[in-house]
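All protein chains but one are shown at their positions in the complex.
Take a look at chain A:
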Amino acid sequence: MLTVTFFAILALALAFYLVGRSRAVSVVGGEVHQLHSRPNFHGTLAMMLSAICGILALLVIGTAWGAYIERSLLADIMAAQPDLTPIEAELVLSDAHALASGGIASRSDALRIAMAEQVTSKGALHQWGTIAVSLGLTVLAGLWAIAKIAPEWRARNRSETIVRRVLMLTAIIAVLTTVGIVMSLIFETINFFDNIDWQIHKFLFGTTWSPLSGVQAGKLDPDKVGAIPLFAGTLMITVIAMLVAVPIGLLSAIYLSDFASARVRAWAKPMLELLAGIPTVVYGFFAAITLAPFIRNSGEAIGLTIASESALAAGIVMGIMIIPFISSLSDDVINAVPQSLRDGSYGLGATKGETIRQVVLPAALPGIVSAVLLGVSRAVGETMIVVMAAGQGANLTANPLEAVTTVTVQIVMLITGDTEASTAAGPAFTLGFTLFCVTLLMNIAAQRVVHKYRELYD
């Protein structure tokens, strides 16, 4: 019903657009140039005003009134049976809702049936009231805008102001969401630190990670929340991945942009970009099922013992996943280096190699650095591949042939495990927050580098 109202408001707004536009024309008897704003701005203003008023009314009245009804019904229930606990009262109310809509309730006693009647009557009033008020406001706002139409009426400026406000609102929503997420991370992190008695150093520098094994009465054991093994695992896998991805990605970008013929480029580049479209879960089982056994078997052949889940397998596959990001972005920036620079170098008798190494790559460096950074942040945040191929045990080792675990894997384990959410959330959020800080710092540092470089050569 409310959806129908929403579309009715839109239809009304559209009608006001048409009316406003033709009214603007008729106000000046067809001499459109006498208007301050062109007719469609008058129409647009009427449309926007009516739509905004109607939709706001729908949202505000719909939710506020609804919440008010729920509250008063709860109060009624508590008044009728004062011995009910709040949760039982809510159960009665939800049963009443179910009965009112003809659904199945847990019980149907006199109170519930009485409440169901209340729900029905108040609900109907609420519904029709909301519809009437919001449609009424739509019409009023539209009529007001149309009544205002006059040659000097600055409809264009007003509608531009409205558009600007709406754009600002969306930007604010985006920023506030981010802030909200960060705030909740911080909040949970503080909770967690409180839980381990503010022994933050034990989290940051401890080497034993087994948070859920030390839980006593909801309290974590500070000696078992050392995050070092996780960050070490993340670091190792990221390094392996970048060792695979950066050389291959960069060299293939150089090949594509400066050596490949147009025909090779035409199919090689889409092929590379296709790699970027493969879901990471596919890479994950490729790593776990194909590459890891292969590495183990070839290790055995030369007398090495390699765990069936190893940092090496996960890192290599993650590197393969990152290749297209680096190669595609680097190819774009290398291509953006003007041909005139290459010509200048060739004109001095430089070879292709010298030109690329000494002119093209330095000119493209800021872009290449950001491509690599993007790759690093993908690697740090990647979860699926490591869940499947790197192992779960928090194992502090420098040997890439052993199983390691990463920050993201541990977050997954904590959240999907069957420990109570309130206990598991603390370490998970804290890991998330720390990871966020690390990537943020890394990004800032890289921005600095790029900026310094830009200053030198722009």
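Note that in this section contacts are C-beta pairs under 8 Å (C-beta built on N, C-alpha and C of every residue); 3 or more make two chains touch, one makes a residue touch a chain; residues count from 1.
Basically, contacts and distances are computed from a predicted model.
A.B. asks: The chain dropped from view, which UniProt name applies: "Cysteine desulfuration protein SufE", "Tryptophan synthase beta chain", "1,2-phenylacetyl-CoA epoxidase subunit A" or "Phosphate ABC transporter ATP-binding protein, PhoT family"?
C.D. replies: "Phosphate ABC transporter ATP-binding protein, PhoT family"
A.B. asks: Please pick, from A:G29, A:P82 or A:G349, the residue that touches the omitted chain in the full complex.
C.D. replies: Considering the complete complex, A:G349 is the one touching the chain left out.
A.B. asks: List every residue of chain A that touches the chain not included in the displayed model.
C.D. replies: Output for chain A: 262, 338-351, 354, 358-359, 362-363, 456-458.
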